[in-house]
Every structure is written in C-alpha cells, then in structure tokens.
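For reference, the structure I am asking about is given below.
Every protein chain except one is present and positioned as in the full complex.
What follows is subunit A.
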Amino acid sequence: MAATRAGPRAREIFTSLEYGPVPESHACALAWLDTQDRCLGHYVNGKWLKPEHRNSVPCQDPITGENLASCLQAQAEDVAAAVEAARMAFKSWSAHPGVVRAQHLTRLAKVIQKHQRLLWTLESLVTGRAVREVRDGDVQLAQQLLHYHAIQASTQEEALAGWEPMGVIGLILPPTFSFLEMMWRICPALAVGCTVVALVPPASPTPLLLAQLSGELGPFPGVLNVISGPASLVPILASQPGIQKVAFCGALEEGRALRRSLAGECAELGLALGTESLLLLTDTADIDSAVEGVVDAAWSDRGPGGLRLLIQESVWDEAMRRLQERMGRLRSGRGLDGAVDMGARGAAACDLVQRFVCEAQSQGAQVFQAGDVPSERPFCPPTLVSNLPPASPCAQVEVPWPVVVASPFRTAKEALLVANGTPRGGSASVWSERLGQALELGYGLQVGTVWINAHGLRDPSVPTGGCKESGCSWHGGPDGLYEYLRPSGTPAQLSCLSKNLNYDTFGLAVPSTLPAGPEIGPSPAPPYGLFVGGRFQAPGARSSRPIRDSSGNLHGYVAEGGAKDIRGAVEAAHQAFPGWAGQSPGARAALLWALAAALERRKSTLASRLERQGAELKAAEAEVELSARRLRAWGARVQAQGHTLQVAGLRGPVLRLREPLGVLAVVCPDEWPLLAFVSLLAPALAYGNTVVMVPSAACPLLALEVCQDMATVFPAGLANVVTGDRDHLTRCLALHQDIQAMWYFGSAQGSQFVEWASAGNLKPVWASRGCPRAWDQEAEGAGPELGLRAARTKALWLPMGD
C-alpha cells in the first residue's frame, strides 16, 4: 500500500527539503532495441542492413556501463551500398517538385511528434544528456526544423530559381553529438532535393531510429541512409564516386586532416569544427541573468562544449561570487532524471576534463568545482577556472565541457581584442544593458552567431555557423540551403586528384626568365611593377618576365613577384581593411562607379591591348564595356544585403548580417584578362573585402592598366596586384595564414594544392579545378554565387523587453 512505501522517508525529506530522483522510464527505448534483437546494423534504402562477418561495438549506458545493444561496424562495401542507394534515390527525389518533398518532411515531423517519447528516452539513455533538454529542446526543435524546411522546399522553384541540388551528401558526425546536429544538416539537404548518407560514430542508435522513421514513410526510402562505423571510414565515404559534398562536423584537427586528404577529390567539403563558445560580461550587465547565461552555455546540457568567459574587471568579484553561488545549486546525475541540470557524457569526456583541469592547475590557474554531483565516474562537476595566465598552453586550447574559463578585461575595446584573439569563431554572447556598447561588441566579434543578453538561442530560420577555424559551413536559414545547392547548369563536380602532386615542391621554385628582347609595338609602354599599397613597386626579386602577344611577339615585361611581395601585399591589404569595411555600401559603390568611369575613359588603350592578345576590336570594346557594367552592378547590388529575421518565441529581431571576409586572395584565370579580373574584383570590394590579386598569367598587362586607375581612385592597399609565376604566387597565398579566403581559377593541380594548403588556417577556398568559366555570361560572370562567396554571414540576436 502506498502509505508504507512513503512512510519513513517523508519525515527526513520534510526537514532536509532535498530533491529526489525523478526517473524517466526508458522502457520504450529498450523495447525498440528489442525489435532489433538488441543488434543494430545500418539503415539503407528503407531497410535494415545487417551484413554478416562484421565487427560489432557495444552500445552502453554511459553511466551504468550496461550493455544496451551491439552495433555492427560498417565496412567499405556497406558504405558503397549506402551511397549507391542515395544515388538512385536522388534521381527521383530531386526530380519531384518541391511540394512533394515538403509533404515528406511534414510527414516525418508528424511521425516524430507521435513517437517523441521513444526518441527522447533513447537519446538521453545513450548519450547521457539531461532528458529535460532533449525532451523540451531537441525534439521540439527537430520538428520545427522539418516544418521550416518543408516550407522552404515548397517555395523552392520560385525562391531558389537558378540553383539546383548538388546530389548525394555525405554527412559525418562526431562521437559526442546530439541527433539534432544531424537534423540541422539533413533537413536543408533533403529540402532542396539532395539525398544523404550519414556516417555516425559507433553506438549511436538515435540517427538509425530517425532513418527508420523516415524510411517507413514510404515512397522515398533511400533519401536518408545511416551507417555506423569507425572514423577510418570517413575518407572512404568522402571519396566514394557520386558524393558531391561532405559535411563534416567534429573536432578541429580531424577536420584539418580531412581537408588535406580531400584536396582534389570529387566532393566539396563543408566543415563545422569545435564546440567552444564565448560569453562577454560587461559592467552594465544584469549579472544574475548573465550567470544564467553561463549556465545555459556550459552547465545545462544545451551546448556541446565549454565556455570562455570574459568579465569586465570592475564587476569581476561580484560576478565570480554569484557564479560560484549559482554553481553550488547545480545538480548533476543520470540523464534520465527529470530534475538534473547536467547528465554525464561518458568516460572519454570525463578524462578530457580531468586532463584539462590538472594542466590548468599546474600552469597556475585556480579551479573551483561545486554542485550536487555524484562522486563516482563518469560524472564531471561544473568547473570554473580562473587566473589562467593568458600565455599558458591551456589558455590556447579549446575549453572542454563542462569547464568555464574566466578571465578579466578592462575596456570593451580590450574585450574585443581578447575575444577575437583566438583561432575559433563559433558563437558568442554579449551581456550589457547599454545598447550602443552591446551593438559595438556584437558587430565587432569575429564569430558566426552573437546573442545580446542571451545565450544559446536557436531557431530553424536563423543561420548558424562560424568563421576562422570553426569552419565556414552553415546550417539553418537561407545559408543552410545554399550549402547544398549550386548554380543550375554547373557540371557535377569531378575529381581532379593528381596522386603524384608533390605538395612540398609545388610552385616552390620560380623558373628563371631571361630578357626576350626590346618591347615593340604601339606606345604607351605598359605600366611596370607590382601594384601594392596604392603604387607601383619594384619586385623584391628585381627580375621580370616577358609577356607575349597572340602572334608570339613580345608585348611587354611584368615584374616577377615572390613570397616577400605577397607578404607586403597582404600587409597593405590588412592595413586598408578596417577603413574599407567600415565604409557604408553606398560609399563603396561610389568608388566602384568611379573606377568604372575611369575604365571607360581608358577604353581605347584597353581595347588595343586586348586586340594584341587576339581579340577582335568589337569584342575587345565589348569586354571593356561589360567590365565597367560589372563594377556598377556590384556597387548597386550590395546596397540591399543582409536582412532581418523574425523568430518564433522571441520578441525582437535577429539580424542576418553580411560581413566582409577580410583579406581575400584571388588568382584570376588566364582567359578574359580584363573581364575576369574585374568580375572578381568588383564583388570582393563591394562587400568590403580588400584583395590581393594575381592577374591572368597570359596577359597581366590589362590588370596593370586598371591598376593605374585604381591608384588614383581607391585608397591605398584596397586592391593589390602581384604579377609573376602563377604557381609560385598561388603557393605563397594559399599557405599564408592571415588571408581569410581564397579564390583560385586555374589548373586542376593548382586547385588541389590550394585546397590542401587551406587546411592551415581553414580559409574558405573556391577553386575552379581547371574548368573554364563563361565570364561574359551573367550567371557565371556576375551570378549570386559570387556574392555568396564574397561575404560571410553573422546572425545577431537582439531580444527586446523593458
């Protein structure tokens, strides 16, 4: 009878007023595992795939260690089968109108709604995360994601005209992840017509369950395939023929390695790396609320990683006291307990924390741990690290969950310097009750997402992503859709892999060039020198290379640029960047228009130079005119960039900003020596970047003619043009760590090198892979793709209230 059950305990609880366990039954999760006889395979083409003679890995409860099921590990042939299924499915899935895909996604959302208890108990059981967060956060957001992307799919024909789905997407997920990370990526991919093969780490049943729910819906079984296997399968999946894009989310160094190994391979690569977040607490903040922001970020099982916390010196003591007080009230325990803030994430996560804490202590940091946390493994108490010397190794590495590293700053300006002084650029929040200061910090932070006076808010319509070494792939909102689209008519990506390309020697040495005789032909003599910092300079190597015209005669000499010249050009571009990025789009447009007018004045000279390169006079004049039009068009187009999003449940706007990338390196194609140069220059400058350009190797003289006008029209350093050996300059640019993005239009080998070298600072690259481009066509020469690549998105959340 109930009374005896309650008897003795109630008296004690009455006095102590402690919290008790609120266990969530996971019977339905176990029942589902039973339907698979506790043996999980892969879900491919709408069927369970359980091949024989495969290794299996146990799926364990991270807290009790109890074996829940055994999971078969895929081998290369299973991967191939999954990709084949996705390829077959792509044919019909992408051919259907958007409304059909919308219907499918909506039905999947409804199925999730009907079986949400199974989903949240299974997820919490195997990941150890607090069930409350999974139930109230993840599962609800998963449905919202499907609904949002269903709407995008249904309007795709109008809203995304001119774009087509890429094809089969390979999705790679990290060992510690929520199924939501998968949802964020499969929803846009499926919506626009791509099909997906997801490679999930061993022992992750939830993605398999999702694939099953999707597959059982019927007509499109192969659109979502999930295979589970070790990390060694990643390159195998990535290099499967037919995979058009690999979306990788995981640890930084793995992403870097993948970037290197996928150079030149068929698949494009999108990276989302790291988990650390940042919180900026100023002295005008509501400190108690900011402390709750810290809890949301690091100690509530909402965010995946640790937190770097910057506190203004004047409120340091007060903030630390409140933080420590709050930590004492945190509760950790079994994830399936409905009243805990934090679950446990297994032994590996626990070891990582311990190593980090020990190291921080040995480097002089103070460590504070508190909270109602079970003492046994694998539970980690909420951890606050302070006084970590900024130069210590620990201060450089990524902060692991559930650690918060606090450090002081004096002024907002210093806060920006410290916050931007890491290679990571994921998300950050700013806590300040002064509007001007909050916006100044929000705009100044180099990250993908900024929340003002909030932390960790998410919505399907808001793009989420990063910059710098956090990778530049996006999910959610319009940016998430473009990840899986390419301009209509673009040929499918092919592998340009050249196995014998030696990365160590590519473009290392410059072949020496000898004088080829005096320049002949009409005056004026072409301009000579490297255009760096607003003027023509002699190259560091003090040598020149001859440029020949179409009939083989010497057309002129150009300077032979080298590594030092590139360094100087990048420095000049960096100096010019803050001023140029701070200009209004209108002011930038005015300068582009001025350059257009200057080109038109120089029309006869430019046309005659083009003529010497073999163009007919009429065509040459048309190229000059089109170049001027491009400058004007981009100037006008940037006026209307960025927009405001309205998010459910949030009062106030979310701004989708389009910010300049920084210093952009552009290696121009050989063909269209004037038009291609201008077509690339215009969007790059219009979006506020400064550029270092390598003009057409065949005829750099036209670019140098333009430089003469840029010298008078533009501020110094805005556009820098370096001539010389193409491969050598490409090498210098691609390996430069302080270039924020690179566009390469040239050989397949050069493209492969650029992709490989970009792993250094993970700059986004756009490489032509030896494919020619129709620069005179509107779509390829001035299409929206250029605009997308010339700027990066930032989502700025501005909740309002009195």
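Rule of thumb we're sticking to: contacts are C-beta pairs under 8 Å (C-beta built on N, C-alpha and C of every residue); 3 or more make two chains touch, one makes a residue touch a chain; residues count from 1.
The criterion applied here is as follows: contacts and distances are computed from a predicted model.
J.: When you check the chain that is not on display against UniProt, which of "Cytochrome c oxidase assembly protein COX19", "Small ribosomal subunit protein uS10m", "deoxyribose-phosphate aldolase" or "Eukaryotic translation initiation factor 3 subunit B" does it turn out to be?
T.: Options "Cytochrome c oxidase assembly protein COX19", "Small ribosomal subunit protein uS10m", "deoxyribose-phosphate aldolase" or "Eukaryotic translation initiation factor 3 subunit B" narrow down to "deoxyribose-phosphate aldolase" for the missing chain.
J.: Among A:Glu433, A:Glu616 or A:Glu778, exactly one should touch the missing chain; which is it?
T.: Considering the complete complex, A:Glu433 is the one touching the chain left out.
J.: Sort through A:Val100, A:Ala231, A:Ala339 or A:Ala779 and give me the one touching the missing partner chain.
T.: A:Ala339
J.: Of the listed residues A:Glu158, A:Glu253, A:Glu376 or A:Asp802, which contacts the missing chain in the full complex?
T.: Final answer for the missing-chain contact: A:Asp802.
J.: For the chain not shown, which residue from A:Asp288, A:Glu313, A:Asp738 or A:Glu778 touches it across the whole complex?
T.: Checking each option in A:Asp288, A:Glu313, A:Asp738 or A:Glu778, the one touching the absent chain turns out to be A:Asp288.
J.: Across the whole complex, list the residues on subunit A that are touched by the chain not included here.
T.: So the residues of subunit A touching the missing chain come out as 1-3, 5-14, 17-22, 132, 136, 284-290, 292-293, 321, 329, 338-339, 341, 431, 433, 453-454, 650-652, 799-802.
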